[in-house]
Every structure is written in C-alpha cells, then in structure tokens.
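The full complex has more chains than appear here; those shown keep their coordinates.
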Amino acid sequence: MLELRLVQGSLLKKVLEAIKDLVNDANFDCSSTGFSLQAMDSSHVALVALLLRSEGFEHYRCDRNISMGMNLNNMSKMLKCAGNDDIITIKADDGSDTVTFMFESPTQDKIADFEMKLMDIDSEHLGIPEAEYHAIVRMPSSEFARICKDLSSIGDTVVISVSKEGVKFSTRGDIGTANIVCRQNTTVDKPEEATVIEMNEPVSLTFALRYMNSFTKATPLSSSVTISLSNELPVVVEYKIAEMGYIRFYLAPKIEEDEDETKPQV
Amino acid sequence: MLELRLVQGSLLKKVLEAIKDLVNDANFDCSSTGFSLQAMDSSHVALVALLLRSEGFEHYRCDRNISMGMNLNNMSKMLKCAGNDDIITIKADDGSDTVTFMFESPTQDKIADFEMKLMDIDSEHLGIPEAEYHAIVRMPSSEFARICKDLSSIGDTVVISVSKEGVKFSTRGDIGTANIVCRQNTTVDKPEEATVIEMNEPVSLTFALRYMNSFTKATPLSSSVTISLSNELPVVVEYKIAEMGYIRFYLAPKIEEDEDETKPQV
C-alpha cells in the first residue's frame, strides 16, 4: 500500500509542468526514501531525474518498493484539476493497476478523487556517476530562462563559455549573432538573485537551445538554477525543490565536427 | 416607441457573453414588465430564459409589447464597443426594422450610437411549468464553473448526485475517472461562498458537460449559481442578476440506455 500526502500540492503540479513536454511516459519509483523518476526524453537525447524525499511529505507510507508507469500528459491533466492550495495525496493499493490522486481544498469543503490507469513501461535505470565539473554556475532561474528564450529568436544552439569573470551565452543565426554575458555578482539583497561562478578550468560547450528551453519549464520550482559543465560530459541543469529534492536535466554537448548529424529534429 | 436606459451597462454586455455561443438568433421580448428572451440552443437541446425586470432600468419606456429578432453574435459585437462603465440605452421606433444601442461614457464626453438591423425569427414561446424539484443546490458560481471545466478534461458527461451531505460530480473517460464532492457549508464569511443543499429525495442525473460548460459563461453575472434537479425533469441552472432578474438554462438529463444516441455532436 502506498499513501503519500503532500501539503504543498502545487509542487507536484509544477513538477509535471516541468517534465511533461519532455517525457511522454515514465515510471515513478517509490521507496521508503522517496518518490523519484528517471527518464529519457522521447528523442533519447536528454535525461531528466526527479527526487522528492520522503521527509518532505506530511505523511509517507510505502510498504514495499513499487514502480508505477504513468502517461505524464494524462497525469498532468488530472493534476491541473487540483487547486493551487490543495493538499494532494497519491494512493495505490498493492497489485492495483491504477493510482489515485486525491485533492483536498484547504477548508476541506471540496474533496476530489482522480483515478488513473497505470501502464507497463520498459525502462532501465541508468547509474549516473558523480562527476567533477570544470565549472559550476548558479544564477537566477528566471534570468537563465529569459536568456534561453531570447537566444532562440536568433539561433538554434547556444555556446556556454565560463571564465572567472562570468558566463557567456552565444548564438548565431541567419539574421546575425548574439552574445550575453552575466557577471559574477554576490553582493545582492537576496541570495537567490546572486550569480555565483565556481571554476576550475575554463569551458566552452555547445547545446541545442530547444532542449535548454524545455528545461526552463522548471523555473517556477526554484528561484535559482545550477548549471554544471565539463568538457565531454553532459551538462547538468538543476532546479532544487525546497526541502524535498530536485529536478535535474542532463544534455550532451554538440560536437562541432558533426554538428549537422547531431542536430535534433525539430 | 421603446427606450430602456440601463446605468450598469456592463450587465447587458455580460448577458450577451453568457448566451451568444449557445444561441445564434433570438427574439427579445419587451413589455411593460420587462425585457426578456427565451430560446433553444442551435442544436435544440438546451433552453435559455432571460429576464431583466423593468424596475432594474433607470428609465423604462415600452409603449406596446414588441418582439425584436436579433443576431446575438452581431449584437455582441456592438455591445463589446461599450465601455464597462458606460450607460447603455436600447432604443427602437415603432415599426422600425432597426434597434439602436446608445453608449454614454460616465463623463458624457463620448457618446456612441450603434444601429443594428432586426431579423424576422419564427419562435414559439414555451410555457415552462413551475415544478417541484427533488434537490436544489446553491453554490459559488466560480466553483461550479471550475468543476465543469476540470471534468471536461477527463470525460464528456457529468453525473450529478445529491445527498444530504453534499453534491457529487463524477465523470469517466479513456484516461480514468474523477469524483468531486462539495459538502454543504453554510458557516462562511460571505453568504455567496456558501454551499447550501435542500433535498427532498436523493437524485443522480447525467448531463452533457459540453452544455454545462456553455452555461458557466454566465459566471460573471452572479457569485452563486442554483442547480435544481428532479428525476426526469430538465435540470435548471440559474444565475440571478442582482435586482433585475435572472438567466436560467434548462437541459434534459441523458438516459443511460440510449446514451450513444443522445450524445451531442461535438
């Protein structure tokens, strides 16, 4: 039996909005430690990893490890029916082929039960090794989202270059070129407005903007984003979920020589 | 000669927004007691009845009973040109084939006259007998609108079931099922936030969500909605218009046996 009660139900709504356009179907894995998901995007280029730790739930009961295959689009349709202040409880009986989302309004005057069919999804869980990164940039998530959106109006790829002074985002397209430099800045009123750069080695890597823009759908989950970069490793774009866990997106850099081949089909 | 001056002109704008998607052409009936309309929707499944009593107008002159056929879409186009704070006057000369809508800005600096051609529309006025209802639910109109919209993302029909404890809205579709229960609740700060259930007999009736959603376009007219239900009678969904009258929507329940036949063409 599974019963996970999340007082701040809007978090789960935001998680779904963050990943549903990237991933169609995925297994949610439940264990005593938390509620998690790992999935490739539908074109098998990007990887998303979600963790919501059990401590973040008001009530967390998971009698045995269980993996529940869900269509994220359908799950999102149901979660959209929850109010932003609703408490959300995820429930499943052992051996059942359905999951139930229960939404309670803050006043308890309105109680909704949405029951969704589960799916069998083949998936292998990739071990993601801990890695040393050449550079780690933390910046306001809204700023990062704005930059990805702006550059998309000019080109298809972004070059992210980190030096001690700042991080540079560059693109080029038919109508011209664009370079945006954000400087390290730690003397801000609110810590989440800081731009902090930890750098061991300068890096300069190229990524498809289409995926970066998709990752920024997680912006409502966190006021800052952390971008970890190393040559020849996938970039990690991480949004922390306060007191509960994170969403991490992994994307391999584009190699200059065969840029056309690796170009994602839009 | 007809001259009806409505200080709160935005009411008339909202009335048109509430019915124009349901009804294409309709006769507005003017008499000494008020300005009214009764019309079937274009697929002859739902009925809408509007009443604006003469006392609600600042000035109300109607020398003789008159029935004016209007295209509601064109009338809505004209009323959209009125400001939300404008005074609206409806004018028609005896025997004229046009009606004039006059909009006066609150400062009287801007005066607009919109003249619209009238139409000949055949219509029979249905007598709607007063009926006893098994259950009457009054609830916040925005809550009802939210529930109809939410359930539409899961299924095509809604089962409304009333018991002493509350009212339940249920649907089922390809992706699963949904049940939303609203409990009776009269201990609220504002009377319009109450959910009040008067029940003589339990009822459970099925309706097309498409029509329910259409009715909720009247939500801006009133903060509460009253739903009157009886087995084998059309449901009445009523929005009161403060100090003037009402909009009422009538819809026959779907019979389980021939559900497919009565399914509306979407």
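Lettered A and B in written order, each chain numbered from 1.
In the analysis below, contacts are C-beta pairs under 8 Å (C-beta built on N, C-alpha and C of every residue); 3 or more make two chains touch, one makes a residue touch a chain.
As the structure is a computational prediction, the values presented were derived from the model and not from experiment.
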Task: Copy count of the single sequence across the entire complex, 2 present - done: 3
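To be clear about the criterion, only the chains that are shown with their structure count from here on.
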Task: Superposing rotation of chain A relative to chain B, computed on C-alpha atoms, to nearest 5° - done: 120
Open item on the list: Between chain A and chain B, what distance separates the C-alpha centroids? Give it in angstrom.
Closed with: 44
Open item on the list: Which residues of chain A touch chain B once you look at their complex with the stated criterion?
Closed with: 71, 74, 77-78, 80-81, 98, 107-117
Open item on the list: Under the definition above, what is the set of chain B residues touching chain A in their complex?
Closed with: 143, 150-151, 153-154, 175-183, 185, 195
